[in-house]
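The complex appears here minus one protein chain, its other protein chains still in place.
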Amino acid sequence: MTLMTEPAEPASTTTAAAAPAAAAAGPFALEARDVSKHFDGVHALRGAQLAVRPGEIHALLGENGAGKSTLIKVVTGVYAPDGGTLVRDGEEVQFTGVRAANRAGVVALYQELSIIPSISVAENVLLGEQMPSRGGIVSWRSMRQRARVHLERLNQRIPLGMLAGELSPVQQTMVSVARALATDAKVLILDEPTASLTDTEIRELFVVLRSLRDEGVAIVYVSHRLEEVFELCDRLTIMRNGSHITTRDVSASTIDEVISTMVGRDPGSLYPDRGTATEQVTISVSDLQGRRVKDVSFSARAGEVLGIGGLAGSGRSELLRILAGAQKQTSGTITVAGTTVSMRAAVPQMLEAGVALVPEERRSQGVVLGATIRDNIALANIPTVSSAGVVSGARISTIVERGMRDLQIKAHSPRQPVGELSGGNQQKVVLAKMLARRPKVLLMDEPTRGIDVGTKAEIYRLIRQLAAGGTTVIAVSSELPELIGMSDRVLIMHEGRVSGEVDAADADEEVLLSYCYGKADVR
Amino acid sequence: GGSSGTDAGSGGDGGSGKPFKVIAFTSGNQTPIGAWWVKQVQADAKANGWDLTMIQGDFDFQKMNPQVESAIGQGADAIFDGYTDVASISSIVTAAKDSDIPIFAVDAGTEANDAFALNVTSNQQGIADQTVQEISKQLGGLQGKNVMVIGHDPHPGIRMRASLAEAELKKAGANIAGGSIQKVKSPATGRTEALALVSDYLTANPGGLDAVWVGWDDAALGAAQGVSESGSKAIVTGCDASSEAIAAIQSGTSPLVATVEQPWPSVNKTVEDAILAYQKDGTKPSETFDAVDTTLVTKDNAASITPSDKLGS
Amino acid sequence: MTATPTRNPGIEDTSAGVLAVPRRSLGQRALSGGTVLALVALVLFFFAMRPDVFLTFTNVRNILYQVSILAIIAVAQTVVMVVGDFDLSVAATSSLSGSVAGALLTAGQSVTVAVLAAVAVGLAIGLVNGLLVAYLNLSAFVATLASMTSIVGAAYLVTQGTTLFNFPAGFTQLGQGRLLNIPMPVYLAVLIALVAWAVLRFTTIGRSWYAIGGNVEVARLSGISVRRSRLLAFTVAGLVAGIGGILLAARLGSSSAVQGSDNLMFSVAAVFLGMTVIRSGAANLGGTVIGVAIIGVMSNGLNILGVNSYVQQVVTGIIIIAAVTLSSLKTRSR
Partner (left out) sequence: MTATPTRNPGIEDTSAGVLAVPRRSLGQRALSGGTVLALVALVLFFFAMRPDVFLTFTNVRNILYQVSILAIIAVAQTVVMVVGDFDLSVAATSSLSGSVAGALLTAGQSVTVAVLAAVAVGLAIGLVNGLLVAYLNLSAFVATLASMTSIVGAAYLVTQGTTLFNFPAGFTQLGQGRLLNIPMPVYLAVLIALVAWAVLRFTTIGRSWYAIGGNVEVARLSGISVRRSRLLAFTVAGLVAGIGGILLAARLGSSSAVQGSDNLMFSVAAVFLGMTVIRSGAANLGGTVIGVAIIGVMSNGLNILGVNSYVQQVVTGIIIIAAVTLSSLKTRSR
């Protein structure tokens, strides 16, 4: 409003300052200038910049904790910035909340929060202002129609009346993506939408994003999967430690260059060398049955990294949960270090036997967000840091210090609540917690989900280091390159069964993919 | 107020200059009668020149008892209990005994006991007699009549008169509906509980009631409502002489036909006189328990009765 | 769309595409109906014991009359619990509203004035609760626990600790009048429940309440004005509780500060029983009505059987546990 009347007067300082930038870069759909944001003792953003044009897909890159998610929350009104300005279509704006941002056409799919489990799929897709209504009365009929349209656009066939909580994690993510697409946003921001998706869904999503771009929507895309970025995006912005580092065209960049800019140094090779496997079998499984898992048998050796792949819902997570004692098996035997464990063994017994799980859903299964790093690490180690039922603070300090040092957990103190850490650092806390138990078999479900390349490399190195120390690592991953890169051997699951087994050294993605779809006789 | 007096248990010291120190307490200050009593005692203390400490307990003995005991610890000449049952204050009784201070009480238990120098209450036997006789009179005898008795055990007075009434009714040949006394659990919901008890009983046994004897008016009004809503011809009696009960009786359309007035002002006067006598020369009453007679309230005399919740106003 | 009379429209998609997630088995469905089964079992049991009485028109009307005000309070509680909160002050609010109405009537005000003032009191209390919870971010539990304490105190002040009575017939008719031989509060309870059901199901605010109850953060990030919605939920609860209080005063022809205080616990129990009825485990009106019915049937049935009231209380607790256990079997997991 003010801007529209201003040309009549001599240029004010605001317009004067804004003019050169706008003139140089053309009209931006959304601009964040010099944004800073503090949390309790953390300087999450300092001088962050972002400028997106209509009709581009703009990648926002940076390692874990670089401030990407925080910036997104600032530009969508979730957080009030400590300093800096937001400009929407050339007009300076201040969003008082998510609603205000949404009304201005700025919509985000946030990283960690996706769906409301207790309400229907249709409502999840059209949550909030999107819900079709007249005079405050909801039209269920048009809600279903519109929800179906949005889901079909992503090629999802999900019963609309189902509760979102009953969907698989992949479907839940797709529902929340559909919600973001349903908003008719002019600026659409997606914070790691593909972290928990498999290739099929990612394809569908890209098709839609490209067509939105062609319609003139400005899209901000956050991902740690750089191949995706290079395939999809037009320009990219790299952040480091809360600051803006560079913005340039994707066509003028290479992956290696982007990585080194992100981490501020040469990352070296992503995957460490293999070859730590021994002959000694640490865990063997025969004829395991669960709810979805069927007749699974395999064994793994000390020092071996066994990768497990498969499509969403193929039962990989369930397999790991059964091995960790977190879910009941209906039949079959599990033998750890020569001893067959009881069918009724739960997590404490499996931990005792030397099997530890780093679960899939970090925030709901891995860490207590409100508790400190120290308390989180202590959590899985209560039996080992106590005698006669009394916990030793000194022994906790020892394992916490060691864990934080070994894993380079980035925090200002062991007493910082885990909820304040970035995703990568949260994952490291989960790892530290489990590694302190010195497991013989470490189960990792999607160990690098939502983790930046730098930290990814660290985690691969760590996995290999553990293997070199004689640990068996069994890791589930939905990313085939990762599966091949980090493992010695790969098992592929299809509909609850093992559909193929491949030596990672001579695996190629195509073969693995065909196993994923259950085509067993390619070899 | 000046906290004087370390002369605990010195008994009457009318001659000395120090004012006579009285600790008064009631657990029932949220009830109209309790509220009346607090005001009355405060006024009388002023007139008598007492140094009065008034402690009110809202039925919360955890809170009230320590306060009374600590006041006792600071010394007093007499303790005045209003409407608080002896069972709930045994720690106070012990503390008073240890400090040798007599307790004078209004309506603090239904039987004689050695806790009090004097406890004056209403005559539960008399209440039972009056109400049962009135029922008998109105029904033309009790033989074979079906009478429901509704009581409330936590209140010792109600409990006692209910069991006396039950015994009398049985003796006169009446059937006790439901086999025994029906028990209301909470005084707060007494009216709705009694209403449901009567309605449900009359549904299960249409025409199965000739009368309902209820231990106190609030529940009696609920029972009366249940009777009239069920279209029954049964009559109801209560106790307390609350204004609402008196109005119902006067109306002539309510099944509630009688209640009982307990003469609290005169009871209180009796007890205060005993305290004054003790103040004067240390004499304690010869009898430690007195149960005074009550007045049956029916349509005939209802107009002349001061309702219990309008005492002092 | 025409082919799917079930309550999950959109299910036809199942046949068309691959459905990764299996629907619930028949066994699970039956179990989740455990609360309904418990109600049916109770009805059958009491009917078997007293076939001549239990299902007669008079007795059913009796039950309905007895639970009608509880049902209204439970509606208030349901709304707040849909949002994922609690309102411990509903019963106190109803007593205060009833007391205010009573005091005004006693002071010679007209029925209209008394009713409007009492409704306003309920509304105001709900508003205050809502402000405390939604805008001052107090936990609903503490906020309404504290406000309950203050409200009871206020009700004592309004009634001066006595029972107010002698209300004009125009007022008591609201609670005691009959239409087609059925008492007014029954109609009003049904009406209020229906309106609340429709609001919860068909309005944007109702759906916002469910979204907030499902996950506040997601709701907020989806652009739902969480604060305003929660404020509204508490306000509605206060309003409805106030109406309940007026009806209770009219029904008993009297008002006192503690009148109907047992409605708090019973309303919470009813909503909880009702939450076991549906898949999502959220508070819901249908379920609440079933919960209220269980409580009503139980107390009436036990009275009819002449069970000692202390024993009744023991049995009530056990039946609630049994009903909920039956339903919860479905969610048992290791």
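Just so it is clear, A, B and C label the chains in written order, and each chain counts residues from 1 on its own.
Methods note: a residue touches a chain if its C-beta (ideal position, glycine included) is under 8 Å from a C-beta of that chain, and two chains touch if they have at least 3 such contacts.
Every value quoted in this text rests on a predicted model; they were computed, and no experiment measured them.
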item	value
Of A:331, A:364 or A:398, the one touching the omitted chain in the full complex	A:364
Contacting the left-out chain in the complete assembly, out of A:202, A:380, A:451 or A:484	A:380
Option touching the unshown chain, where A:189, A:236, A:277 or A:404 are the choices	A:404
Subunit B residues touching the omitted chain (full complex)	3, 29-30, 55-56, 58, 60-63, 65-67, 70, 73-74, 85-91, 93-95, 152-154, 156, 159, 183, 185-186
Missing-partner contacts on subunit A, residue numbers	40-42, 63, 78-80, 96-97, 241, 263-265, 324, 326, 346-348, 350-351, 357, 359, 364-371, 375, 378-380, 382-383, 386, 389-391, 401, 404-406, 408-414, 417, 433, 437, 454
Subunit C residues touching the omitted chain (full complex)	132, 136-139, 141-143, 145-154, 156-157, 161, 265, 268-269, 272-273, 310-318, 320-321, 324-325, 328, 331-333
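The rule we apply is simple: only the chains that are shown with their structure count from here on.
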item	value
Chain pair with the higher count of C-beta pairs in contact (B-C, A-C)	A-C
For subunit A paired with subunit C, centre-to-centre distance based on mean C-alpha positions, whole Å	42
Chain centre separation (subunit B, subunit C; CA means) in Å	36
Contacts with 2+ other chains: residues of subunit A	none
